[in-house]
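Of the protein chains in this complex, all but one are displayed in their positions.
Presenting chain A:
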Amino acid sequence: MEDKTRADLFTTMVQIRAFEEAILADYHADKKPAWDIGAGLIPGEMHLSAGQEPVAAGVCAHLDNRDAVTATHRPHHFAIAHGMDINKLAAEIYGRETGLGRGRGGHMHLFDPDTHFSCSGIIAEGYPPALGQALAFKRQGAGAIAVAVTGEGAANQGAFHESLNLAALWNLPVVFVVEDNDWAISVPRTSSTSVLSNADRAAAYGIPGIRVEDNSVEGVYDAAGEAVQRARSGGGPTLIEVHTLRLWGHFEGDAQAYRPELPEVPGRDPIPSYEQQLIADAVLDETQIEQLRDEAKKRVQDALDFAKSSPTPDPSTATHYVFA
């Protein structure tokens, strides 16, 4: 793999992490003294994607903003990797009028026409719309594709299976991505899923299925490269499952008492290990990495400043935007 590609993958991962860490800090900053999910600068449920950066970085490296992505309740990594304007992303999370959805949507409901990005708080429900985007792209004939993302827990939902069948049947340009982070809230995949790998389920619908182990960003990059190529060239859908890591809780405030592996989780963080690898291979040196981190943090700081200095929505407009 080219050095430039590897450095780019790393940069994307660092950018995502910088964003999630900043949101994490602000989310918890003002929920005191008694922790109240509805209080503070960022209220509501918050599902952060730390640890899952390799999936978004590896997949989105093959996309441009003609391509669609439908993501999940845990959407920030894909939003950022797919090139969403992080000012608008941040402003939506802070519930501001300048946000993607003018503060109406919130962090699970991001809709960005510029990057054909969307997500849903209802698990697996991003799969079906991706089919329609793929159908539209196919008719338009410009080679754009749709990527549909879901968690391993969501792969037990009807919408997942119906979508695989229909996409295969109509040979739609879709790449299905399953992020297997071992957990669906407190339920481990062994208690939810009858097969060891969701990639095996692809066979039931007559499409290729591949599982990427070890949360490897380069493994994802390779698998997604092939799948995206197949979709763009009319070869139909592919299912990719990535064995990834939920570094933090299911949502912020989740004590994770159900998670026996917790002590060793930080040691599986994909970013430090990739960093070491890139240094060892002389792709990047420590100075470059520090610089790249600083730049990522700066971009995030700018986005947060933009969000926090933006106006909150006017309550008298609360019933706007229900209809076109």
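The rule is simple: a residue touches a chain if its C-beta (ideal position, glycine included) is under 8 Å from a C-beta of that chain, and two chains touch if they have at least 3 such contacts; residues count from 1.
Convention: contacts and distances are computed from a predicted model.
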item: Per UniProt, the name of the complex member that is left out, chosen from "Heme exporter protein B", "Alpha-ketoacid dehydrogenase subunit beta", "NitT/TauT family transport system ATP-binding protein" or "Methylaspartate mutase subunit S"; value: "Alpha-ketoacid dehydrogenase subunit beta"
item: Options A:Gly105, A:Pro173 or A:Pro270, residue touching the unrepresented chain; value: A:Gly105
item: Residue of A:Thr12, A:Asn156, A:Asn215 or A:Thr244 touching the missing chain in the full complex; value: A:Asn156
item: Residue of A:His62, A:His76 or A:Arg96 in touch with the missing chain, whole complex considered; value: A:Arg96
item: Hidden partner chain, residues of chain A it touches; value: 34-39, 43-45, 92, 95-96, 101, 103-109, 120-125, 153-154, 156-159, 184-187, 191-193, 253, 257-258, 312-319, 322
